[in-house]
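Here the complex is missing a single protein chain, while all its other protein chains stay put.
To keep things simple, chains are lettered A and B as they appear, and every chain counts its residues starting from 1.
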Amino acid sequence: MKQILIVDDSRTVRDSLKFFLREGGYEVLEGSDGVEALDVLKTARPNLIITDVNMPNMDGLTLLENVRNSPEHKFTPVLVLTTESQQSIMERGKSLGATGWIVKPFDSQKVLAVIKKVLGG
Amino acid sequence: MTRKKKPIVVNLPDEFQIHAVNDRFQEFLQILEEERPVVIDMSLVNSVDYAGLQLLYSLMRSCEEKELDFIITNVTPPVIQKIALCGLSGDLLKEGINGSV
Partner (left out) sequence: MDQFKQVFIEEAEELLGTLEDHLLNLEDAPEDRELIDAVFRVMHTIKGSAAMFDFKGIVDFTHVVESVLDQVRGGDLSVTRELIELTLQSRDHIHEMLSAPSDITPESESRSRELIGEFEKLTGRVEDKRNKPPAAGGEEEESFFSLYRILFIPDRDIFFSGTNLIALLEELQELGECSTIAYTSEIPSLSGYNPETSYIRWEFFLTTKASLNEVKDVFIFVESSCQLEVTLLVEGDREEGEGEKRLGEILISRGLITPDDLTGALKAQKPVGQIMMENGLISRSDVESALYQQKTERKLREKQGSGERENTIRVKSEKLDSLVDSVGELVTAQARLSQISSQYDDPSLNALAELIERLSTELRDNAMGLRMVPIGTTFSRFKRLVRDLSNTLGKEIILETKGGETELDKSVIDKLNDPLVHLIRNSIDHGIECPQARLEAGKRREGTVSLIADYSGANVVIQIRDDGAGLNKERILSKAREKGLVGVDEVLTENEIFKLILQPGFSTAKEVTDVSGRGVGMDVVSKEIESLGGSIFITSTSGKGSTISLSLPLTLAIIEGLLVRIGDEKFVIPLASVQACLELSREERELHREKRLFEFRGSMVPYIRLRELFLDRRDLPLREHLVVTQTENGIFGIVVDEVIGDYQTVIKNLGRLYKNLQLITGATILGDGTMALILDLNKITALAKVESSAGI
């Protein structure tokens, strides 16, 4: 079963994502900010990381940089959660090595479609 | 001359993907130094990605340059499908190649 790490400081977002992902047949790991996520990544090797941008302690883009600089995870796909108005974040994310983005608000269908796009069938 | 030599058979593991591609690369380099025909046995491989296939291609090219036989054998259906997706069937899955082993 494919493993996905979701990183968001909002519990609502985490829970809804978790629900959608489990429904889609994925195993879910969680972190509430970049620091926690890095902690999880010390032992786990998820197939995908989905991260919010604005978070306490360590924001999503810094997390992304850390992921790309780690030998174990440098090739792991990372999706950035953004809103429609955050065009510049998507661009910065891309330049830091983000694989893609999920635009908030999202529904189950949308999330699973994006994940399939990144992970394949 | 080289044809008389016994081939090296390489058994690739279950996953042959970007994460492992550096290790495989080092391994392939060593194999190549032996100047023997190369057989890649893919019977165990279930997941392969573009990075893995591209590395196989490069190994094939190296063997061609050194005029060493290069054979990919026992390819599983999911791998065949990935090779076809990448448009590499013509090169990596040559017909009759299994027969020549």
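The working rule: a contact is a pair of C-beta atoms (placed from the backbone, for glycine too) under 8 Å apart; a residue touches a chain by one contact, two chains touch by 3 or more.
All of these numbers come straight from a predicted model, not from anything done at the bench.
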Message: Just to confirm, in the complete assembly, which displayed chains does the hidden chain contact?
response: A, B
Statement: Where A:Gly25, A:Pro105 or A:Gly121 are the choices, the one touching the absent chain is A:Gly121
- prompt: Which parts of chain A are in contact with the chain that was left out?
  reply: 68, 74-78, 91, 94-95, 97-101, 116-121
- prompt: Hey, which chain B residues sit against the chain that's not shown?
  reply: 18, 21-22, 24-25, 28-29, 32, 49-51, 54-55, 57-59, 61-62, 64-65, 82, 84-91
